[in-house]
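The complex appears here minus one protein chain, its other protein chains still in place.
On to chain A.
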Amino acid sequence: MSLSKLAFQNLKNIRQNVMYLGAVTFAILIYYTFLAIRSNEAMLQANELYGKLGTVFTGASVILALFSAIFIWYSSDFFLRRRKKEIGLYALLGLERGQIARLIFLETMGYGVIGLILGIAIGTVASKYFVQLLASVMAMQVDATFTISGASVLQTIGVFLLIFLIIALRSARTIYRFTLIELFKAEQQAESLPKVHPILAVLSVVLIGVGYYLTGQPLMDHFTIVAPLLMLCVILGTFGTMSYFTIFLLRVLSNQARHFKGTNLILHGQLLSRIKSNAVMLSTITVITAVTLTTVGTATSIYYFIDQTVEEQVPYSLSIASKQSEAEQLIAKSDQKIDSRTMVNVKNVDHQMTDLPNPLTFTRYYATYAYEDQPGQFSYVNYSDYVKLAKANGKTVIKEPKQGEAIVLETFKGNDLLKMKIKSPVGVEIKDVHESFRITAATNLPIAQLYEKQRLAFVVNDDTFAKMPEKGFTLTNYQFSDERHDDGLMKQLTQLYGKQADTEMAAYYPVYTMTTATTGLLAFAAGFLGLVFLLATGSIIYFKMLAEAEESKQRFAIIQKIGVDEKEQTGIIRRLVGFVFSLPYVLGLVHSLVAMQVLQKLLNYNIVRPTLLAIVCYTIVYLIYYIVTVRAYRRIVT
């Protein structure tokens, strides 16, 4: 039998490696799909923005390729170890090392080719549905067609063949390093009992705690220092926890009376004997789990709150600062109806401040204040207009400020001044080029949506407003009957304003479509990346546990002879596998929940529901992996 025939024969023994092949195929499938979607004609035509956002997929596919490489590298290592005896047998039967190396090389490449064929085949058929799914999350109307993208096929084949080639070469090289005696040595003896380092154990947990504590600190102030420090603390803490704290925990458990109950003795012994060699894997998986859950949770949350985000960014269907009658003529000709119209007079006054008085500083991230030495501007509104607007927006009306007093308005919805747990700005003096005002109240009220950077405005009494020397102008805000729909009105309005379209008008529709498309795309990419990560982590634990099962065959044979029945053995396996699965899951979940809590602060929404949705989906797939692993483990040892 020729080598390639033998390799082919081995490939057919696919049942054992179906999880591996599945994960590899899925990674290739998603990689190919990302490439195919990026170059999809229908999508490119439907949305010009989409072309630019293709970079999201380019980035995602690079991450995917890197991650796949690591995953394939890791699994091939596992396969080699598992087949040590088989390889030894070949050597004993007289196969030369070079031949065995070639055999392993051919097999690895064989899996690569099968994965590629399956991945691209499924990808081609499925890409239509992927495009449809993407279009629907981006709120686009696209007729997806069945297409084979030659360039994408070539790139996928190229990238993954290269990955497999490198790994196959490495596997073949490893064969040269094994000596015959090593190949035949009995199953690995249990590792020596791991030492307990209580100080390191506690320190690791403390490190994670410090990381968590840092997330509660005002991040924005020193983001570039705090963020990496925080990550470092959490990652180091995670590795420490998995290496030291788990041992500590198991040893504490071994001193309890429960240790001598039923099969606990066997379970604890098995766990302790493996914990040292599993620590790095468990930590890595914890970090990947945390990253995946956070990414997917964030993407889901942002996508979930698109409507609210856009509503806060652009509260009105349209705001204009000039050409009111022409604009209204255009609206009348379109199929939009004006549901409501509010007008407000505004005067912009220069101020010399380079820094805002303390309680207002939080808004500086919105660049309200002056840049460096240049004077900034504050907008002023008179009290009558304020009352009109407040009533139109269903707000309680604050009483009129006296001479020398002002109400501060946050001009966009969203981060409500009063909701923020900061010192109230009431009582603070603000000063522009003419006079100074003492703030008597703070609230938020959208006076328009035109000046993206000016998040603050001040309400003064009508008298004071009239006396201000600056030239006033009128802002008009409209609510349309159907602001998520456009029959060409936006284009006409943009033409009407020409060069001033950016400063004189601001509409809901373009922001809405743009935001939906962007976040939809991100959610889509994050979702599939997350899925690949999840499958890969699941497979890694699966392989690791199966390797452990192979080594534990003897132990299970012993306990069976002693009289541990099948049910009890299954119980041991369940708890054994459960421990390894739940450790990184629980810690990763806690990490991501802490991270998402920061997100919640930034978004200022209640993200419980979308986050929960992401976590539930993740958990279901993870549970399936757990069940499959328990079954496979049982099959090996009984």
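By our rule, a contact is a pair of C-beta atoms (placed from the backbone, for glycine too) under 8 Å apart; a residue touches a chain by one contact, two chains touch by 3 or more; residues count from 1.
Heads up, the rule we're going with is that contacts and distances are computed from a predicted model.
When the listed names "Phosphate transport system permease protein", "Cytochrome bo(3) ubiquinol oxidase subunit 3", "ABC transporter ATP-binding protein" or "YeeE/YedE family protein" are checked against UniProt, the chain not shown comes out as "ABC transporter ATP-binding protein".
Considering A:I208, A:L272, A:M545 or A:A595, the position touching the chain not shown turns out to be A:L272 (whole complex). Checked against the hidden chain, the listed residues A:P198, A:G262, A:G488 or A:P510 yield one contact partner: A:G262. Those residues of chain A that touch the chain absent from the view are 189-190, 192-193, 257, 259-266, 269-270, 272-273, 555, 557-568.
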